[in-house]
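The other protein chains are all here in position, but one chain of the complex has been omitted.
Now for chain A:
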Amino acid sequence: MAVLLLAEVNDGALSMDATAKAVSAAKALGDVTVLCAGGSAAAAGAEAATIEGVAKVLVAEDAGLSHRLAEATADLIVSLAGDYEHIVAPATTDAKNVMPRVAALLDVMVLSDVSGVVDASTFERPIYAGNAIQTVKTGDAKKVITFRTSTFDAAGTGNSAPVETIGGASSDLSSWVEDKVAVSDRPELTSAGIVVSGGRGVGSEEDFKIIEALADKLGAAMGASRAAVDSGYAPNDWQVGQTGKVVAPDLYIAVGISGAIQHLAGMKDSKVIVAINKDEEAPIFQVADYGLVADLFTAVPELTEKL
């Protein structure tokens, strides 16, 4: 059966990593048609056509689809839904905004953050902040799914799938006002090979510079615990955890992070975890491959210097 996959497109640009990981998760379900929707989406569509395993790309360009507003994007997907048994997307904030709306309009349940595909109707997903993995079998005729990208490898490129332009959609229910997007030379948090994260123990926005220096030395992405974001030490888009981003880099360095369940939910699938904390009882040490009990204000600069 056929799969419709909503590509991650921001301001006309394809997020290759998230989209290619979702393609790799969806390939087993059937022929994958990728939908690139936005105010401009043609360039994203051309790029999506290179992903291995993509059978076809649909490009929908419409001012009403810019900024991924949920109402218009959901209407567009529902108008295409008839041809597909699975309607899927990477589990980004954009897709989590849109896909439950799509599911309700189709009178089916949504399966959020799916981490494993058992068969075309049976899926695994983490619940309770990843403290349990639930295997569920859906009885719905159409399956609406978001895939947790950190658990799937990105599909390769080199394909040249056909691209078709389709009509757009718009809605007057909501309108875009502005984006405040952090500009950074660092790698993207969810696809970085190394992530350096700071917690409440760092103590201030100013002192986060110590952690950032380590990240920059390693060419790493920056992350933060919820406590650090809540305290205003770090921006919201750095948050790793149950309700923030889920990452699984080759190396995750947690600095001044105690290791609350909610934080572990976002990073415990990292290949190697290093924890630096002055509290030897901190729960983060229970999941760390290498633990160092030390004052971060001396240990982190020393680490930055010696790496």
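FYI, a residue touches a chain if its C-beta (ideal position, glycine included) is under 8 Å from a C-beta of that chain, and two chains touch if they have at least 3 such contacts; residues count from 1.
As a working rule, contacts and distances are computed from a predicted model.
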item: Chain excluded from display, named as in UniProt, from "Phenol 2-monooxygenase P3 subunit", "Electron transfer flavoprotein subunit beta", "Pimeloyl-ACP methyl ester carboxylesterase" or "ABC transporter ATP-binding protein"; value: "Electron transfer flavoprotein subunit beta"
item: Touch with the omitted chain, as defined above, among A:1, A:63 or A:182; value: A:182
item: Sole residue of A:129, A:166 or A:213 that reaches the chain not shown, by the stated touch rule; value: A:129
item: Which residue of A:70, A:117, A:210 or A:255 touches the chain not shown here; value: A:70
item: Where the missing chain touches chain A, by residue; value: 10, 67, 69-71, 74, 92-94, 96-105, 107-113, 122, 125-140, 172-182, 190, 194, 218, 226, 229-230, 235-237, 242-243, 245, 250-251, 261-262, 268, 272-274, 285-294, 299, 302-303, 306-307
